[in-house]
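In this view, the complex is presented without one of its protein chains, the others remaining in place.
Residue numbering begins at 1 within each chain, and the chains themselves are lettered A and B in the order written.
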Amino acid sequence: MTAQAIDTIAPRRETTLSAAWRRRMARAAPWLWLAPGIALFLPFFIIPMAVVLRNSFNRDDPLALMVSDLTLENYANILTDSYYLTVFSNSILVSLGVTVGTLLLGYPFAYYLVRHAKASRGFLLWVVYLPLMVSVIVRAFGWIVITADTGLINSVLMATGILKQPLIMLFELESMVPAMIHRYLPLMVLPLINAIGKIDDSLYSASANLGASHARTFRKVILPLTAPGIVAGSQLVFANVLSDFVIPNLLGSTRFRLLAPVIYEEAAVQVAWATAAALAMVMLVLVTLMLLLSNWTFRRLAPWARTL
Amino acid sequence: MKNKTTRREFLVRSSTMAASAMAASTMAASGLGLVSSAAHAQAPTVRVTHFGGPYQALDQAVGKPFEAAGLGRVEFIASLTPATMGQLQANRANPPFDVVMVSRPAGVRAGRAGLVEKIDTAQLPNLPQLETSSLSPDGFGIPFVLDTIEIMYNKKLVSEPIRSWLDLWRPELKGKIALPSTSVVFAPDFVALIARSLGGSEKDPKAIDEAFKKIIELKSHVRTFTTNPEQASALMERGEIAASPQFGVRIGSVIKNNPDVARSLPEEGAAARPYDLAIPAQSPARELAYRYINFVIGREAQENLIRTLQATVVNREAVVPEDLRDKVVTDFSKLIFWDDTYMAGVEREWRTRWERTVQAG
Partner (left out) sequence: MTVLELGSQPAGARDIPAPAAAEFDLDIRGVSKRYGALKAVDNSSLAIRKGEIISFLGPSGCGKSTLLNMIAGFITPDAGDIRLAGRSLIDLPPNRRETGMVFQHYALFPHMTVKDNIAYGLEARRQPAALIRERVATMLSLLKLDEFGGRYPAELSGGQRQRVAVARALAPQPKVLLLDEALSALDKNLREEMQIELSLLLRRLQITTILVTHDQAESFAISDRIAIMERGRIVQVGTPEEVYRNPVSSFVLRFLGSANELPAVVEKAADGRPVAVARCGVRVAEPAAGQPGDDVGIFVRSEDTRLSKQPTELHPGQSGVITLVTFLGSVSRFVVDVGGLQVVADYPADFRALAVGDKVYIDAERAHVRVMTVDAER
């Protein structure tokens, strides 16, 4: 009798179980799209970041190597030392400057490309992508050739008699900032092209039809509607400049130090891994804060964006 | 004409040559393949790091002869000191290398952190041949080549040759010298060299204060504080600076590209930067590692290193060929070997001071 009861119940339970399982799978299925990303992210980003975080609480022994510890000493040192604070403010200043520079250069370019370029569109897009295709090292050496004391600019200015002494550009902001703008321009221009391209032609017509001048149309319609592109591009450029090592290292001034080279120096030259880790964490916090701040500001200033 | 080759002859000859070349290379390849696979199966392998770049020549200069002598196989891995240290720290129990090439200050710190073992000198029969001044007092590594910190200068941009470290203060060099930033490993060496040039000792804090005071006076002379040694070389090659402290080996390659550049081993002496071979604690091939180190410091390998690397070597018995006399240091009396334990203790403080008082602003 019992056996019989089990016989009749068991298959039924099995079907409900598998149905429940199938339902659970169906709910989980969309998350599977994240699997490749997580597979890459977890071992190659999350875990190393966790190691760096842990290291930042260790102690550097100047006579030996990093000593395991659990101290906030590194953070205290970094955040009270005017030298590091200057490095942070330098980095934020340069990041903001390069962001504004790429925006001022990139916006008209993207606008022209989307609104007016016809035959030249493909060529102009190629010009935008070009820097992405050439190694940054190669480009940096290009900038050295241009901005060196005996470089292209100085040779021309001195040969034409405009200058007696060469302009000191190389290893100063004067060569580093243009090189950074050059490097990160695509990151600004591509989201802008996307944002400007999304604006329907009829909005320009509607604005004009309602009596608005070109300037007013730009200010009241085009600029606000491209704000998502401006924010996206600015975030990309800001975060990338803040973490740029190559250009400050090859073209920058050691009198105006930036974060990434300083972190590198702590880790590789001074073998001060804990200090380097703490600096890296502060940098991560800085980038995160900047992203949160810009997102929050954007949400406040453009409440319409969430309706789209 | 006799030398004239008809097209037909040319075709015949070149095809014969090509065919024989192919045959030879095939035979060589198959022969080598046999040898190496056999070696792979039998001979024990020692895993050795080097700094890459020119050090690739280690395979020819040391690896091949080591193998030919039947001592074992060498597997070379390019890895700079910081990366090597990171690897050792991360894999303490099972180090990925058996012999590591490290700069001495880093080697000392690795030894104090227990990452590399104290060298058992009894296992190195060739050790007595080495220049004693070059040996590490801490004994965490054995030097096999060394680089130097000297001055490179442009003969056309100075009124007379540079002979002293203090010549960098000549008014004619205003705006025309490059100094290392703290990113360059030899910034502390420069401080110590100036302290000595002023008649003090690097171990005397007062002398160091004096040295810093003097260096700060030099700020107006500085075109830039370089972030890497290559920057100084490039500036020198382009003729944009007149003088700069630099690694001896790098000065050699600058001279090749710009003959106006000259090398000065200042009268106060040049700083030696020995490159040590160290053995990771827990190395599974410890005995082989000692065999390798002993071989590298031996006369044969050291002479090979002079020829292939054009490096200054530490074996006193190694003969420097006539044509390389001006490229490597043979007179060790002109070299200054720092007390690395002391230097490791003050390095951070000096760097911080350099960062804030010398290179800033």
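Everything below uses one rule, namely that a residue touches a chain if its C-beta (ideal position, glycine included) is under 8 Å from a C-beta of that chain, and two chains touch if they have at least 3 such contacts.
Computed from a predicted model, the values in this text were never measured in an experiment.
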{"item": "Contact set of the excluded chain (shown chains only)", "value": "A"}
{"item": "Full-complex contact with the absent chain, from A:V94, A:L225, A:I247 or A:A260", "value": "A:L225"}
{"item": "Absent-chain interface as seen on chain A, which is shown", "value": "200, 202-203, 205-213, 216, 220-221, 224-225, 302, 304-305, 307-308"}
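Throughout what follows, only the chains that are shown with their structure count from here on.
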{"item": "Centroid distance [mean C-alpha coordinates] between chain B and chain A, Å", "value": "37"}
{"item": "Residues of chain B touching chain A in the complex", "value": "80, 82, 85-86, 89, 106, 108-110, 112-115, 181-185, 223-228, 231, 234, 238-240, 341, 344-345, 347-348, 351-352, 355-356, 359-361"}
{"item": "Chain B-touching residues of chain A, taken from the complex the two chains share", "value": "61-66, 83, 144, 148-150, 168, 170-171, 248-250, 252-255, 257, 261, 264-265, 267-273"}
